[in-house]
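Just one protein chain is left out here, and the rest sit where they should.
Order of writing sets the chain letters: A, B and C. Residues in each chain are counted from 1.
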Amino acid sequence: MEKVQKPSFIERFLQLDRRIIYTLVVLAVAIPLLFPMGLPIKVTSEVQSVYDTIESLPEGSHMLLAVDYDPASMPELYPMMKAVMRHVIEKKHKLVIPVLWPNGPNLVAQAIEELKVDYPDWTSGEDYVFLGYQVGTAIVIISMGSSFSRTFPHDFYGSTTKTMPLIKEYDKFAQTDYMVMLEAGSTGDSWIIFATEPYDVEVAAGVTAVVAPQYYPFLQAKQINGILGGLKGAAEYELLIDKPAMAVSAMDSQSIVHALIFVVIIIANIFAFVLAGQKRRQAREEA
Amino acid sequence: MTHLAIILLQNDLAPWQEVMSTFLTEGGMPVLGTWIAAGLTLCMLSFVYKDNPFFRFGEHLYLGISAAYVMTIYWFNFLKPKFVYPLIPVLDPHYGTPEGTSLNLWIIVPGILGVFILMRLIPGQGWFSRITFAFYIGGFTGVALPRIFAGFLLPQFFATMEAIPWRVNSIDSAVLLLNSLILFIGALSVLVYFFFSMEHRGFIGRVSRVGIYMLMIAFGASFGYTIMARVSLLIGRMQFLMFDWIGEEIVARIASLFHGG
Amino acid sequence: MQFFRKQFPVLLAFVMGMLLFVQYFVPSKLSKGFYEGFADWLIVIAGFAAIFAIASLLHYHMGKIRKRVLGYGFSVITIVAFIQMLVLGFVFHYRPGTPAGWEYQWLFVPMQATMFATLAFFIASAAFRAFRARTWEALALLLAGLIVMIGRVPIGEFISPHLSTFSDWILNNPNMAGYRGILLGVALAQIAIAVRIIFGIERTYMGGGD
Partner (left out) sequence: MKNFIRLATSVVVVLTLLLCSAAFSQEADVELPDEPFAAEGDELEALEGADMVIGLEPVMEEAAPAVEVPLPTHVTVSDLPNDDGTGLVVEFEKAPGETEALTYTVSVGAGPDGPWQEIGGFPATKKWKEEARHYYPAFFLFQKGRAGMSKNFHMFVIQELGDNVPLETGVEYFVRLTASVGDVSRNYAEILSATPEEQWFDTGRTNVLIFAVLFGATILYFIARARRDPNLFIRKISGLDAVDEAIGRATEMGRPILYLNGIDTLAALPTLAALNILGRVARRVANYESSLIVPCKDPIVLTVAQEIVKAGYTDAGRPDAYNPDSIFFLTEDQFSYAAGVCGIMMRDKPAANFLMGYYAAESLILAETGADTGAIQIAGTDAVHQLPFFVTTCDYTLIGEELYAASAYLSREPLILGSLKGQDMAKVFMMVMIIVGTLLVTFGIAFIKDFFLALG
């Protein structure tokens, strides 16, 4: 069997070095971040209902934002968290933020600092209370049913929670008007079992794309009233509050990377098909 | 991500700790941190190109730090509260209060089993650890066995036994019928594929072929589903490098060069 | 002594296995206490094993340094990083605003996130190589993969609004059926291995047995 002198373009493409693919991926991520294209994003009903609920609450309503993720899920949940917090501030609702994942608090602190640039009047203790982290997931949730200030005697910054004006009017889980939980795992199950169901509080879940399928059954059972799923959910929310930020610009990157992979796979398959045809013809000619 | 908890003490910080805290969280240290983080991000990313000394440096640093991190957690969450305190309750800061640990000498038994593991360090005495393995694995298997039924086998088993909506009078109901047939036949054919004690020929062979197709569709779908989540992670790192490290303004200026404005 | 080396471990595994199996069906206080005690004991054993692991880690890298294996300098980095983080961790836990917390935030977290992020590259190159319609099975994998992949991003809407509906359908039906079959099989296999271990038929884990 004699070999073709030089591998054809098709053959070379099929053996494409992975580093070229890596370079293309980097470019597909970076360029849309530099030059946002604003590809249209359709808002899904499960995101819309979260927005509608927060929008319809009267000013000064009590909201709980449970933060149950850590830096590993930051790319997806951090933009989501910021978008929801921004919406809450704009609607002048009161916000309490507990964290049940040990490495979560720093992310919340960072988001608060960033938001304070835009909303310098947003004050700790009056408009929001950042409770920080407490160990013991389910036990913490149960205990929050009777008192926030006893479960978290000090907030993240070390101040006593008991004397804060907001905590004086909002110290029990039952006083919650609406809750949003940000989940990278199954801590949300505990919130539903031990808090939102017993106290009949409406809740929405912001989740990473990987755990989203775990939460859709809750939506079907009406145990949660909305889902923000992954980066796409965050982008939809940013669009709803009319503040396109990290997630919206990231969606362009997402689309471009997906399109890139899609096109490369299709071309590879066509080429492989053509090559197989050529080989078959060659074999026939030789025979 | 490790979900082992870190106990953040809620005590008021001593004055010198406050000074240290200010030093580390304000001013230059976070900037230095951002630069170090960016450098390490590039080190770790470089390995997708090929092995190189930068990656090797990052890898070895990461190994050392993470091993130490986990070991301190072992101490604070495992050995201290579960072994040291029950043995010497006075050491517990809550000693004397209702939350304090009470003396429990039974804890010596797992202590001895633990020492058996350390006997491996003595040549010729490694077999002691077999007793520990037997205790650990035997006990754990006993724990797992009923829970495989309760949490795993029976729920899936009953979920498969759903009524087939065989009355078709519209397109929607036809889709429902199709779905339920796919679930039913799909799950069974995959089970047939896993038959070990008979040859996959004839009828069984054909059904197991269907099983293979079901598996392939499932794998393809999961693969495609995960791409988005993984790309999000890279976008997150790129945003860190471009906006936190290089800086939003500089990036915007670079971008404007290409806009021609 | 031979008894303790050979028969005793098998017997112990059987006794522990049966006790904890029965425990599952007994809700009384005694049984609950036994279960919780057992869980604590396992934790203590794991703690001692961690000491052994540290010994192994140090031994491995010290060995490289002693033998001056090519690149032994990197082992020095590991050991130094390990020891300093261990000391800082013991003193400060990992509270924010302490040196340990600072290292955690600026060294550990970014490296972890980056290793995680490399998956974006690998998933692209794996898709490129694996998604080829060489056989009918591979075609099934390819089609399911492409539809779900493109159905999940805005650009999918661009191509056809039905794409995301169809990708959800694939995830909820054929995908679920496949996984249900795997899970049922795995559950049975786990039951079989558990029975073998409790009854002492599988004892590879004890090493130098038969």
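One rule holds in what follows: contacts are C-beta pairs under 8 Å (C-beta built on N, C-alpha and C of every residue); 3 or more make two chains touch, one makes a residue touch a chain.
Note that the structure is predicted; figures quoted are calculated from it, not measured.
**Q** Among the chains present in the display, which ones are touched by the chain that isn't there?
**A** The chain that is not shown is in contact with A, B, C.
**Q** Quick one: which of B:35, B:106 or B:166 touches the chain that's been left out?
**A** Only one listed residue reaches the unshown chain, and that is B:166.
**Q** Would you mind spotting which of C:19, C:65, C:139 or C:183 touches the chain that isn't drawn?
**A** Missing-chain contact among the listed residues: C:183.
**Q** Of the listed residues C:10, C:79, C:100 or C:123, which contacts the missing chain in the full complex?
**A** C:123
**Q** Suppose we count only contacts with the excluded chain; which residues of chain A make the list?
**A** 18, 198, 200
**Q** What residue numbers in chain C mark contact with the hidden partner chain?
**A** The list for chain C reads 21, 24-29, 31-32, 42, 45-46, 49-50, 52-54, 56-57, 59-60, 63, 71, 111-112, 115-116, 118-119, 122-123, 125-127, 129-131, 141, 179, 182-186, 188-197, 199, 201-202, 204-209.
**Q** Spell out, residue by residue, where the missing chain touches chain B.
**A** 1-2, 44, 47, 50-51, 55-56, 58-59, 62-63, 65-67, 69-70, 117, 120, 126, 129-130, 133, 136-137, 140-141, 144-146, 149-150, 153-154, 157-158, 160-164, 166, 184, 187-188, 191-192, 194-200, 215, 218-220, 222-223, 226
As a convention for this text, only the chains that are shown with their structure count from here on.
**Q** Enumerate, in label order, the chains that touch chain B and chain C alike.
**A** A
**Q** Taking each chain's centre as the mean of its C-alpha atoms, give the chain farthest from chain A.
**A** It is C whose centre lies farthest from that of chain A.
**Q** Which chain, with its centre taken as the mean C-alpha position, is closest to the global C-alpha centre?
**A** B
**Q** Can you compute the centre-to-centre distance for chain B and chain C, using the mean CA position of each chain? Integer Å is fine.
**A** Each chain's C-alpha centroid was found; their separation is 6 Å.
**Q** Roughly how many whole angstrom separate the Cα centroids of chain A and chain B?
**A** So the centre of chain A lies 18 Å away from the centre of chain B.
**Q** Could you state the distance in Å from the CA-based centre of chain A to that of chain C?
**A** Taking the mean C-alpha position of each chain, the two centres sit 24 Å apart.
**Q** Going by the touch rule set out above, which residues of chain B reach two or more other chains?
**A** In chain B, the residues touching two or more other chains are 1, 6-8, 13, 48, 225-228, 231, 233-234, 236-237.
**Q** Using the touch definition from the top, which residues of chain A touch two or more other chains?
**A** Correct list: 22, 25, 29, 71-72, 74, 103, 105, 209, 232, 254, 257-258, 261.
**Q** Which stretch or stretches of chain A touch chain B in the complex?
**A** Residue list for chain A touching chain B: 19, 22, 25-26, 29-30, 33-35, 70-76, 78, 101-103, 105, 132-133, 135, 153-154, 158, 184-185, 208-210, 230-232, 246, 250, 253-254, 257-258, 261.
**Q** Along chain B, where are the residues that touch chain C in the complex?
**A** 1, 6-9, 13, 17, 20-22, 24-25, 29, 32-34, 36-38, 40-41, 44-45, 47-48, 56-72, 74-76, 78-79, 82-83, 106-107, 109-111, 113-115, 117-118, 120-121, 127, 130-149, 152-153, 156-157, 159-160, 179, 182-191, 193-194, 211-228, 230-231, 233-234, 236-237, 240
**Q** Where on chain A is chain C touching in the complex?
**A** 16, 18, 21-22, 25, 29, 39-42, 71-72, 74, 103, 105-106, 109, 209, 213, 232, 251, 254-255, 257-262, 264-266, 268-269, 272-273
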